[in-house]
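The complex is shown incomplete by one protein chain, all other protein chains being positioned as in the whole.
After this line comes chain A, so read on.
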């Protein structure tokens, strides 16, 4: 043993990094945009949909680029499915805004522009946080939400 009073603090040996790995594209690319809110329908039966576009290079997702249209209740459905089936703590959704749905309001309630924008931002944060979670990525419902044309509420829940 060499001089015991001075500790050996030299780095451990490691493999030099492959330059293609060092300068290559990162393998953790995942970006989801929630944008283009459209209010569909008339009168009492109106609702707002948002375009949800996902771009990724994670192999667990079948499509590397997908676009779907979703409404707030679809996001709620996803949250409930995950809370029931997976062990993760699901991030919070932006509020349900029930007060805004009451009559006799001065503004346009849930179709008010600033409210829709607030909600859009909240939904974008929600889905980005969720989709990056390794345990959420194993759930069928997340993949259906992000990449299937429409959500089949009678699907069989399960893991990917």
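Odds and ends about this structure:
Keep this in mind: a residue touches a chain if its C-beta (ideal position, glycine included) is under 8 Å from a C-beta of that chain, and two chains touch if they have at least 3 such contacts; residues count from 1.
Simple rule for what comes next: contacts and distances are computed from a predicted model.
The chain absent from the displayed complex carries the UniProt protein name "Vacuolar protein sorting-associated protein 26B-like", chosen from "Septin 12", "Vacuolar protein sorting-associated protein 26B-like", "Photolyase/cryptochrome alpha/beta domain-containing protein" or "Serine/threonine-protein phosphatase 2A 55 kDa regulatory subunit B".
Which of A:15, A:44 or A:87 touches the hidden chain is settled by the complete complex: it is A:15.
Contact with the chain not shown here comes from a single listed residue; of A:55, A:79, A:100 or A:133, that residue is A:133.
Mapped onto chain A, the footprint of the missing chain covers residues 1, 4-5, 7-12, 14-15, 17-18, 21-22, 24, 26-28, 30, 58-60, 91, 128-129, 132-134, 137.
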